[in-house]
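Coming up: subunit A.
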Amino acid sequence: MNSWPILSLVVLAPWAGAALLGLRPGLGDRASRWLGLAFSLSTAALGAVLLAGFDPARTGLQFVERHAWIRSLNVHYHLGLDGLSLVLVLLTAAVAPAAQLSGWGRAGPARVPTLLLLLLQGAALGVFLAQDFFPWFTCWELSLVPAYFLIRLWGGPGATRAAYQFVIYTIGGSAFLLAGFAALFAATGTFDFGQLAQLGRDGALAERLGPWGVRAAFAGVLLGLAVKVPLWPFHTWLPPAYAAAPTGTVMLLTGVLSKMGMYGFLRLLWPLFPAQLHAAAPALLALAVAGIVLGAWAALRQEDLRRMLAYSSINHLGYCLAALFAVAAAAGGERPAEEAAAAALAGLVLQLFNHGVTAAALFLGAGILEARAGGRSGLGDFGGLRATAPAFAAFAGVAFFASLGLPGLSGFVGEFLIFRGLFGLHPAAAVLALPGLLATAQFLLTAWRRVFHGPVQGAAAGFAPLTAAERSALVLLTVLMILPGVAPGLLTSLTHPLVTAWAGHLPR
Partner candidate 1 sequence: MTIDHSELLHAFRPEACLVAGALLVLGLDLATGRGRTAERRARNAALLGLLALAAALAATFAAAPSGPLAAGTMLLDPLARVTRAGVLGLALLALAATPGTLRLPHAAEYVALLLFATAGFTLMAGTTSLLLGFVALELASIALYLLAGFDKSRPESAEAALKYFLFGAVAAAFLLFGFSLLYGLTGALDLPGIARGLAAQPVSPLLLVAVVMVLVGFGFKAAAAPFHLWAPDVYQGAPAPAAALIASAAKLAGLAFFLRLLGSGLTAPAADGPPAPWTGAVAVLAVLSLVVGNLAALGQGNVRRLLAYSAVAHAGALLLGVLVSGRAGPGPVVYYAVTYGLATVGAFLVLAVLDGQGGAQAHADLAGLHRRSPLLAGALAACLLSLAGIPPLAGFLGKFLVFAEALKAGGPASLPGAIALLAIALSAVALYYYLIVLKEALVRAPAPGAPVIRVPAGAALSLIATVALLLALGLVPDLLLRRF
Partner candidate 2 sequence: MSALPWTIYVSLAGAALLLALGRASPGVARGLALATALAGAALGAAGAAGFTAQPGLQTLVDIPWVAGPGIRYHLAADGISLVLVLLTGLAATAGVLFSWNVRERAAEFFALYFLLIGGVYGVFLSADAFLLFVFYEIAIVPKYFLIANWGSTNREYGAMKLVLYSFAGSALVLAGLLWAHAAGGGQGFGLAELTRAASALPAAQQVPLFGLLFVGFGVLAGLFPFHTWAPTGHVAAPTGVSMLLAGVVMKLGAYGCLRVALPLCPAGFAAWQPLLGGLALAGILYAGFVALVQEDFKFVIGYSSVSHMGFVLLGLAAATPQALAGAVLQMFSHGVIAGLLFAVVGRMVYERVHTRRLDHLQALGLHRHLPFPALVFVIAALASMGMPGFSGFPAELSILIGTWRTAPLWALGAAAGVVIAAAFTLRVLQVSFFGPAEPAAPTEAHPPPALDPITWPERAGAALLLAATVYVGLKPDALLGWILPALHSPALQPILRGTTP
């Protein structure tokens, strides 16, 4: 189709940067940082090229690269991109440079953390673009390594335990995901997502695996993805990890890595196991709603800004999961259901992007606060920041209200569409999730009030002005929070045909 292996470039460019940093042990901090920023921006540049060449009307894969890799296991080096992948690549393009910039103020050698962030970025991109299980899983697992070391070596208090827990939980899930795919391969002899999805649609997969085999494989894949997103009750690794991780890392974790799990649901679980997901969807929907509500309530009770944001992440991703499960639970065939499903799915994709940007911005803000409070991030450590740091307060305000879902900012459109779809498909779930929405508003507003209003106290006094790096990162993310709110069509136009096609293929 095109002579340039552009998707390979997307994945490999950050890794090339990492390799460059790895091979130059004597590189200074300044040079390391600029190099890291430059290579993290490669995704944005290449993303622009992709955007230009992307044809939204086609629902299939574009920019496909497919080469035989391991003949004995029928593995192909297969990259491809559709609207969903493109949105997530763009999200990575936005979050990764901001994450790089967030670390510029930290003392200590910069080379290794920069390198690890680039590795993480490349691995995430690989997950979003791979269309064969082998390369996909390679990137999926590889993303853990830099994340582990970033948390372990540059994390806050409790980092050792948090990092260990994070990796073991995730690998615990992935091992069963791997076992599930081993079962799929044993039955079909292919790792190609497209071919597997075709077999899944035909029901051939269930036939070849047998009734228990297909359930076991489904359960394995589900477990692997559920831990990653995370789906309640597999979330317990998340708050300690988010609380302990350094700012840039947590931005990538919540902004990009949690999307890997959601992407897996959409790319693997749903297409491969439509019938099984349909059967399990009511139960899963209940878990997703529980995640929404309990996540919000838990966030309400946190005294620490980071932990509050961590729970809010669970809550926000709960919306995405609820949307997917509601769609999967719905039987197709009727026009209204299809419409509602399309709305829910469109909202889901939007929410993926928006939450990625918003959560990254919030954690960036928390990181900025922490850096000025000697590492503390308790809600009670600050007060009246609006008076001492008006510019920062403005940026933070956008993020808070975007997260809350204020119309005009990015969060609103996604959540609105999701709830619209949810009401159409599964009103009970929508009603049950509503308290979560309210609690979200409450904890965000409470936090906003305690940190930014009231008398100046704690670290708010003598708040050092934002550095250029911080300011640029905040500006970048803020633009991306306002723009989709004002013009949601920019994103939905990329995914609309895809989403419509998905909604049209509901089981009858």
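Criterion applied: all candidates are chains of the complex that A comes from, given by their letters.
One rule holds in what follows: a contact is a pair of C-beta atoms (placed from the backbone, for glycine too) under 8 Å apart; a residue touches a chain by one contact, two chains touch by 3 or more; residues count from 1.
Bear in mind that the values here come from a model prediction, so they are computed numbers and not experimental data.
Candidate 2 is the one that touches subunit A in this complex, out of the options 1 or 2. By the touch criterion stated above, subunit A contacts candidate 2 in their complex at residues 69-74, 134, 137-138, 141-142, 145, 148-149, 152-153, 155, 159-160, 163-164, 167-168, 171-172, 175-176, 178-179, 182-183, 185-186, 188-189, 212-213, 216, 220.
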